[in-house]
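A single protein chain has been removed from this complex, and every other one stays in its place.
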Amino acid sequence: MLEKLKEEVYEANMSLPKLNLVTFTWGNVSGIDREQGLFVIKPSGVPYEKLKPEDLVVINLKGEVVEGDKNPSSDTPTHTYLYNHFPKIGGIVHTHSPWAVSFAAAKMDIPALNTTHADTFYTAVPAADALTKAEIEEDYEGNTGKTIVRTFKERNLDYEATPAALVSQHGPFAWGATPAKAVYNAKVLEVVAEEDFHTLELTHQNSELPQYLLDKHYYRKHGPNAYYGQR
Amino acid sequence: MLEKLKEEVYEANMSLPKLNLVTFTWGNVSGIDREQGLFVIKPSGVPYEKLKPEDLVVINLKGEVVEGDKNPSSDTPTHTYLYNHFPKIGGIVHTHSPWAVSFAAAKMDIPALNTTHADTFYTAVPAADALTKAEIEEDYEGNTGKTIVRTFKERNLDYEATPAALVSQHGPFAWGATPAKAVYNAKVLEVVAEEDFHTLELTHQNSELPQYLLDKHYYRKHGPNAYYGQR
Amino acid sequence: MLEKLKEEVYEANMSLPKLNLVTFTWGNVSGIDREQGLFVIKPSGVPYEKLKPEDLVVINLKGEVVEGDKNPSSDTPTHTYLYNHFPKIGGIVHTHSPWAVSFAAAKMDIPALNTTHADTFYTAVPAADALTKAEIEEDYEGNTGKTIVRTFKERNLDYEATPAALVSQHGPFAWGATPAKAVYNAKVLEVVAEEDFHTLELTHQNSELPQYLLDKHYYRKHGPNAYYGQR
Partner (left out) sequence: MLEKLKEEVYEANMSLPKLNLVTFTWGNVSGIDREQGLFVIKPSGVPYEKLKPEDLVVINLKGEVVEGDKNPSSDTPTHTYLYNHFPKIGGIVHTHSPWAVSFAAAKMDIPALNTTHADTFYTAVPAADALTKAEIEEDYEGNTGKTIVRTFKERNLDYEATPAALVSQHGPFAWGATPAKAVYNAKVLEVVAEEDFHTLELTHQNSELPQYLLDKHYYRKHGPNAYYGQR
């Protein structure tokens, strides 16, 4: 069942330790088959060095296990919520990568301070609103997805142009058209978080990119007039 | 004698350099057999690349060498004190991992600023009171254990729920149900120390987790209602 | 065509990941044959692990593709402009190395605070003036070269003695007599950016090298009286 997608999600999961995005088992990638309305996700708490494609768990868009012997990632309800509300995404990644976590713990957006950021993210990457006590106790992981979606709506952000968010005091989620692109975006987020930290320490002031520089870098890599890379 | 425990303690010691927790010989792991009241510890000053399981030293709960050709770790009296006063722990680790040392040198607790912390530590990891001149000169390593235990008592902390402490101006000790779990806790401590440093630089203010978020993350991984991982 | 130069430029490109100067495909090296007025550059967006010497693209000094199946680096107009205005350079490197980017995003020069800097750069490495909205929209990559050259002229800098610049809010360009030397200079820039960051945090004040120490270190490695290395 979904063998090709499982292979793709497996490879994306295995790229997390290679890109230094995870310690121990702290990260998970999923990928969706939109036609069947099913997604594939890493099992909970399995070390990367022991993970096999057949360990992955298949979930439907109600968040129910459809196939798999293992418990799915405890973050499955967050993935479910995001797939339901961001209909154009094909993959989701959650990590505890340390620079992004440092900003999340500070409840700060990762601002757009350089063109590395603008090449991938068209705006600051938002720190979603913290969950209330009731939201945490009622349905923590589901409401984690909810606060991300709500934050994008409140701030009028396009989830395709800004494919990541921080969950306050927790860590980053990133997404993309495929599981591999979601991982790519998670890595970019970690790199710019590190750079932004140092830039903020140097400047102690806001020095965000002007809109025309954001436009230039974002659109030379994305959309119909992109001219970066091979086509 | 205690061959299985020696193998376990050997593996735990060897994981320290793999997890980037030690420079040169600056770290040691022990593990205890509670039934026999004996623990096994790394010999003093032996490089990891030369360490063999048979080099490990067996110690009783009075801190006396029971078996072994080599001198035990100079921190053996600290391990002895902790095993005597924290009766439910099965392994202890001491390292000089640099981020935890940075906080220890500042005599600061490692505060609970993110959910990575809450997944493993239910409270801030305390910086134990500095030893007095008399305590240092009389029985330095034994009193190092004493100040950790005293700090847990004074602050009313549960050593199972907060399985680590900083010794002021020195470095971290971590423990757990097994030697491997103690090492795991030592690594988590190092990761969150790094993240907390950066968060504190960004915020310059206290932004500790609310109790309900600490509860959620700690108890989704620990205790009877845990739902993280495979069971 | 230009097989030897292609090999040299290929090797220089492949040294970028080895020296930890690039993430993903974010960097490019070119090298020029001054007699033929042609330079060789990395194709756009090709991963280093897949790059082959025959993928490199040959460009003339008008910036036109002379040979090659692939699109050249999107930064080709910047390289073209620099080769036209810095007639003694033989190679150019652009990276998004994180410490240099942190200074570029802060629009700050990388000051000459230690002798590691003075061994390679005779002055501070300048942050070139930011491009205006019109310059970005009209010819972004060409004008990126223009602002570097203009900054060197305005500040009366010698591009051979200070073989690098930061493009504000973007990142570093470095150059040298050969592609390999350009890469060397890019690595030195990254190392001193990291050191300068920490020195500035420690001192919170200007502590630039006195001119006589800059002279000593620069001229013991460069020019007719150099005595460093084998000759």
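As written, the chains take the letters A, B and C, and residue 1 is the first residue of each chain.
Going forward, contacts are C-beta pairs under 8 Å (C-beta built on N, C-alpha and C of every residue); 3 or more make two chains touch, one makes a residue touch a chain.
Note that the structure is predicted; figures quoted are calculated from it, not measured.
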{"item": "Neighbouring shown chains of the undisplayed chain, as defined at the top", "value": "B, C"}
{"item": "Option touching the unshown chain, where C:32, C:93 or C:113 are the choices", "value": "C:113"}
{"item": "Given B:46, B:93, B:148 or B:165, the one touching the chain that is not displayed", "value": "B:46"}
{"item": "Listed residues B:4, B:62 or B:133, member touching the removed chain", "value": "B:133"}
{"item": "Residue numbers in subunit C that touch the chain omitted from display", "value": "113-116, 184, 187-188, 191, 194-196, 198-199, 201-203, 207, 209-210, 212-213, 216, 220, 227-231"}
{"item": "For subunit B, residues in touch with the removed chain", "value": "23-24, 26, 43-46, 70-71, 74, 96, 98-99, 101-108, 131, 133, 136-137, 140, 169-171, 197, 200-201"}
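Convention: only the chains that are shown with their structure count from here on.
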{"item": "Contact graph of the chains (line, ring, star, complete, other)", "value": "line"}
{"item": "Subunit A: positions in contact with at least two other chains", "value": "201"}
